[in-house]
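Let's look at chain A:
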Amino acid sequence: MHATLKPEASTSSADPVLRVDNLKAYYQMNYFGVSREVRAVDDITLTIRRNEIYGIAGESSSGKSSLIKTIAGAIRPPLRVVSGSVRFDFDGRTLDVYNDPEAMKAARWRHLSYVMQGSMNVLNPVRRVKHAFHDFAFRHMGLSPSAFRARVEAHLERIGLDPQVLESYPHQLSGGMRQRLAIGLATVCEPEFIIADEPTTALDVLVQQDVLALIKDVQMRLGSSIIFVTHDMTVHAAIADRIGIIYAGRLVEEGPSQAMFEQPQHPYTAHLIASLPRIGDTTRRVSLPGKPPNLADPPSGCRFHPRCPLAIAKCETESPPLVPRGEGRVACWRAGEVAAA
Partner candidate 1 sequence: MSALLQLDHVGRSYPVGGFFARRQLQAVKDLSFTLNADRPEIFTIVGESGSGKTTTARMILGNEVPTSGVIRFLGQDVAAIRSRKDRLAFMAKVQPIFQNPFEAFNPLTTLDFYLYSTARRFLGLRTRAEIEAAADKALQHVGLSLVEVRGRYSHELSGGQLQRIAVARALIPSPKLIVADEPVSMVDASLRMSIVNLFRTLRDDLGVTIIYITHDLSTAYYISDRVIIMHKGDVIEAGDARAVLGNPSEDYSRALRNAVLPPDPVAARRIIEARLERRRAALTEAGT
Partner candidate 2 sequence: MLFKNLLAAILLTAASVLPAGAQDFIAGIPRNETLIVQGPPAQNAEWFNLWAPGGGASNDGLQQLTADTFWFINPDGTGDQAWTNALAADRPQYNADFTEMTVKLKDGIFWSDGVPFTADDVVYTVETQIAHPGMGWSAPFTVNVDRVEATDPHTVVFHLKAPNSRFHTLFTVRWNAAWIMPKHVFEKVADPLGFNNNPPVSLSAYVLQSYDKAGNWAIWKLRDDWQRTSIGMGLKEPPQVKYVVYRNAGNPDARVIEQLNHNLDVINDIAPEGMFTIARKAGDNMAAWFPGFPFAHPDPTLPSVLFNHQVKPFDNADVRWALALMIDIRSVAMGAYRGAANLAALSTPPTGIAVPDYYEPMQDWLQGFELNTGTRTIKPYDPTIAEQVAALVRPQWGESIPSDPAKLKTMFGFGWWKQDVQAATELLQKAGFTKQGNQWMMPDGKPFAIRLMVEGDNIPTLARAGTIIAQQWSMQGIKTTVDVAGPTNGQRLGAGDFEAAIYWSVETWGGHPDLSFFLDSYDSAYIAAPGKTQPPRNLQRWKSDKLDAIIAENRKIAFDSPKVIELGRDYLKLAVEEMPFIPLMAYNKFAPFDTTYWTGYPSAADPYAASGPFWSNLRYMIVALKQNPNAPKP
């Protein structure tokens, strides 16, 4: 095993680069009298350390995407931050995403970059790719135009892209190339922190493998922290140092990936892992009963209880707190019993 690929998290440093405290972000909608409040991010606290890949997992509309958008400061009405804070620590300076907009704007791309889902649409379709690099990165680099160009080309080569792509229009590139380009764009300034929203979803298996390797490569080289979202547990298994499981807007379990796959603490996590098919195994997989909760009207108590095989009376009334357990944290009244089940 290669030394740098140890699954153990955060060996290099333990100081947090991102602190999310009691973050609540709700969709507050009012359409012609239909008022709805969707608690997409409901009281989430987490920290991400330097040089760490933190994966966020959960099913669709669990709020994982809203969480990452809120962290990135990429929210638009009707999604609003209700309370809590998102703070980054760059160069010893603390930046509150929602209190220092100017400083945040200056820090973007230099310290903090973003890889979006659907790389198809993130690049301006009517301009050549090189303009995107110029617009996003030029002012941070302090280089002459030609030196900048050289730097960008070198960077692209390093991630396995022909610098010729700079002269292309986005739609001329394949999905895999675009996704690689998006990662190239996000890393050209060598930021400390990268936010990635479903970076490999909708990619073919071979390309996905390639892109994951690229992300890992870049991360190791730059020593950046990455927070990324995907519903695909196998992707988390492949590159996340730690994983946070979101269910119905809440963080229900968090822990080092190895430990989580070996011994999930929350019944939902356990189910997610158990339902994964694997080649060579045709034993019948059971699926989770019931349907995902409606965030506009979530279940009482533990939000997972209607679908939980271990649910007891207490789960219906009392919401379990997220408490440390083992190497991570878990929010479940019967956390100890999951592994046994």
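Selection rule, in plain terms: all candidates are chains of the complex that A comes from, given by their letters.
In this text, contacts are C-beta pairs under 8 Å (C-beta built on N, C-alpha and C of every residue); 3 or more make two chains touch, one makes a residue touch a chain; residues count from 1.
From a predicted model like this one, the values you see are computed outputs, not experimental measurements.
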Complex member touching chain A, one of 1 or 2: 1
Touch list for chain A against partner candidate 1, complex: 1-2, 5, 7, 59-60, 157-158, 160, 175, 204-210, 212-214, 216-217, 231-235, 237-239, 257-258, 261, 271-273, 275-282, 284-288, 291-292
